[in-house]
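Pasting a structure below so you can have a look.
For this depiction, one protein chain was excluded, whereas all remaining protein chains were kept in their positions.
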Amino acid sequence: MLARVANNLFWMGRYIERSEHVARYLNVNYFSSLDAPNLKSQDRQFVLRSMLFMVGDPEKEPNKFLKEEDVLYKIGLDPNYSSSIINNIKFARENANSARDLISTELYEAINKFYHFVINYPKEVFVKNGLHEFTTHVAEMTDILRGKIRGTLLHDATYAIISMGINIERATQITRMINAKYNDALLSQDGENERFRKSFEWTTLLKCAESYDMMRRFYKKTPTSISTLEFLILNPNCPRSVMNSLNQVNQHVKMLNPEKRYNKDSTVFLIGRVRSEYEFKYIEEIDEDIKSFIEDILKSLVDISDKVDEEFFNY
Amino acid sequence: MTNIENQIFSSYQRNPDLYDEIYDKNGKIKKVYQKLFNLYGEHSIIDYVSLNNKAKSSFFNQGITFQVYGDNNVQEKIFPFDLFPRIIDPVDWDIIERGSIQRSKALNLFLWDIYHDKNILKDKVVPIELITSSANYLDQMNGVNPPGGIYNHISGTDVIKHNDGKYYVLEDNIRCPSGVSYVICNRTALKKALFGVFNHYQTHTVTNYAENLLELLESVKPKGVDIPNVVVITPGMYNSAFYEHSYLAKTMGVELVEGRDLFVENDFVYMKTIKGPEKVDVIYRRIDDQFIDPLEFNPDSVLGVPGLFAAYKKGNVTLANAPGTGVADDKAVYTYMPEIIKYYLNEEPILNNVHTYHCSRPDELKYVLEHIQELVIKPVDEAGGYGISIGNKLTKAEIEKVKAEIKASPRKYVAQPILSLSVHPTYIDDSESFEQRHVDLRTFTVLGKDKEFVLKGGLTRVALKKGNLIVNSSQGGGSKDTWVLKK
Partner (left out) sequence: MPREFEITYNAENVYDDWVYDAHWQFLIIPVENESQYEVEIEFENSLFAYTEESINGFGFKTLRIHPKKKFKKISFEAKFKFKKEEVDPYNFYLEPDISIAYKELQDFNFKITHERFLKSTSFTILESSQEQLFKFNSSLSIFDNLEALNHWIHKYIKFTTGVTEVGTLLKDVISKKKGVCQDFAHLFCALSRTNGVPTRYVSGYLDQESGFVGDSQMHAWAESFIPGIGWKGFDPTNNILANTNHIKVSHGKDYNDCAPLKGVIHTVGQNKTSHSVTVQSQQ
């Protein structure tokens, strides 16, 4: 496979995955805040700030009043904001376009339909009453795309590269959500540790990651900071966990490079190392310093992505 | 005989001066179209409208589109597709197929000759100006023997039917002829929309194009290569024919590369893959000569590969079509096609050329001046339709002006009879009915080492504007599925 095209496929996977997480974050936060159990979590300004924080663009002025329509438009449909959902999908399609000869007609057609849906979605509807429909549709379309990726592509290098993109991005987005919700939980605790531990924000976080039901089934208790983090970071059986994503990346990179020789400069080596680190982590270690942990894992993910780039997309 | 209940054609108006592909002179449906006519007649126009819309959205969703650049946005448009197919009977097809091969082969021999001994010039069959004044003649190709002896691996021959019922060639496209992907997409779309009509006809498949193309490209591999690595090179995803480039790569199962994916080392060409460099042997290039190698041709080109031409000249890689083929699809060369065919093949041309009067020849000049109203006057050295005068559309004053210009510099002009392209019933969106529209046909011929292939089908292009003779997609043209019937 051409190195350039592999790069396109990798980023196609990442942009597809990213658009889903951003869409669901908007949806879940907006709608669960409506009947949140405390005033802080119900506060519209609080929710909008959380959204901006999650996409990496936090509002720095503590007293600035944010207009709901502006924030939703910016993150959802603003063509001039590079991290907006619309741009994620545009980039996903552009990357698919230049790899068009390698992906299946079915996958391409699904991406294309997705693109046309987003590009033609009316702005006024979106900011007034379309948020639910739009974000739900985006999430569903990404499910369809993942289905097409799994079901209509040979499970060879093409599939491995896309899957690596998807899973690195998933781990990244889950971590970003944890970061945002951790921040929200801190802000809404009013200095009470117990309130932080049992914050409503952990439930929201699990819903953002579509993991609430799974988590309830597994722990059979109201989520707390420690159980939520354990589930979303370390539980290998939770399909949205960082651990699960790393396992997937590990499995797919081996398809590209089945070599078993010791080579500390390879992507396989780096991924294996990061994976092992989290595989044998105590949640208590994480709980001691959540903030540093989040920074570390984001850095590890960036390192993995850079390594993939260096080993496979450059020549 | 005509089925009066056929409501789909009830309002079809026939202009008796035009050659209608489905009606004979007496207003009867031609035999080959009879079944199709009846089958379509079973539908109401409303059914038809809905089928047509479905087909359109299928094209749109598949991304078989071209881009139109507006003031501040880019719009995607589909190449309009008409659900009513054009049928070519085996007798007519035989002429078209043999004629296309004949022309492609003659052009190939012509190219070999003008890049080697130049006998056709020495024998004064064609004038030397054909090469000395052509911007497409590449001096660098002199004495080069392309692998397998093939220059124009892929040719697109534009054929029309005149109102005398005969086929004429309008143009030979041997640079980077495009459109073949639409032939296949049209067939797929029609099969989806109206599968019921297919089992009433024995139609040749068109989906075998890619495998034949690949086989013939492999047959012209460089010397010493066992199993050649073939790639398609594209200018990139913003090129209007990008869909076709990706389609061809995908259906041949080869890589679609851009210039930046290739590099040359020690006069061999490699592509950059996730596993390191991989040697490339045959390049089906969809980039014009001037852009293939910035070190040899246009230095500003970012589409090409530095050093590619040296690798080609050394015989380490095959380029299809060969560099320098463009000289033979010049308008001036076209006018000599009958002579070129006779010179190299010792055969009479199977497909007619539109007769060309060279104003440089005194007797022909006399004829042109006397019959100017029946002729199209074209300057020999202009491309892209500039400076063309159509005799029957000129005012008296304009005629005098054109005559004066011709007399002043007769060498600059040629003249051809005004041709009338045949018409075919075509569904027109605005009127929601079938109307006569002019059509042409582009055939696709592939030459390999000792073997050739003509796609049994072709791109029937339709001029959707009423009365318009220009079928190009940029001028609002559409296309039809084209059925070549088995014997």
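Read from first to last, the chains carry the letters A and B; within each, the first residue is number 1.
Note that in this section a residue touches a chain if its C-beta (ideal position, glycine included) is under 8 Å from a C-beta of that chain, and two chains touch if they have at least 3 such contacts.
Since the model is a prediction, treat every value here as computed from it, not as a measurement.
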item	value
In the full complex, displayed partners of the excluded chain	B
Hidden-chain contact residue, picked from the options B:F309, B:Y357 or B:Y413	B:F309
Touch with the omitted chain, as defined above, among B:S11, B:Q67, B:N142 or B:N392	B:N142
Per the touch definition above, residue among B:Q13, B:N26 or B:T132 touching the missing chain	B:T132
Missing-partner contacts on chain B, residue numbers	118, 121-122, 124, 128, 131-133, 138-140, 142, 263, 265-267, 294-296, 299, 302, 306-307, 309-310, 313-314
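The criterion applied here is as follows: only the chains that are shown with their structure count from here on.
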item	value
Inter-chain centre distance, chain A versus chain B - centres from mean C-alpha coordinates, in Å	48
Chain B-facing residues of chain A, complex	1-6, 94, 97-98, 100-102, 105, 108-109, 112-113, 116, 157, 161, 256, 312-313, 315
Of all residues in chain B, those that touch chain A in their complex	60-63, 236-237, 242-243, 246-247, 249-250, 255-258, 260-261, 271-274, 276-277
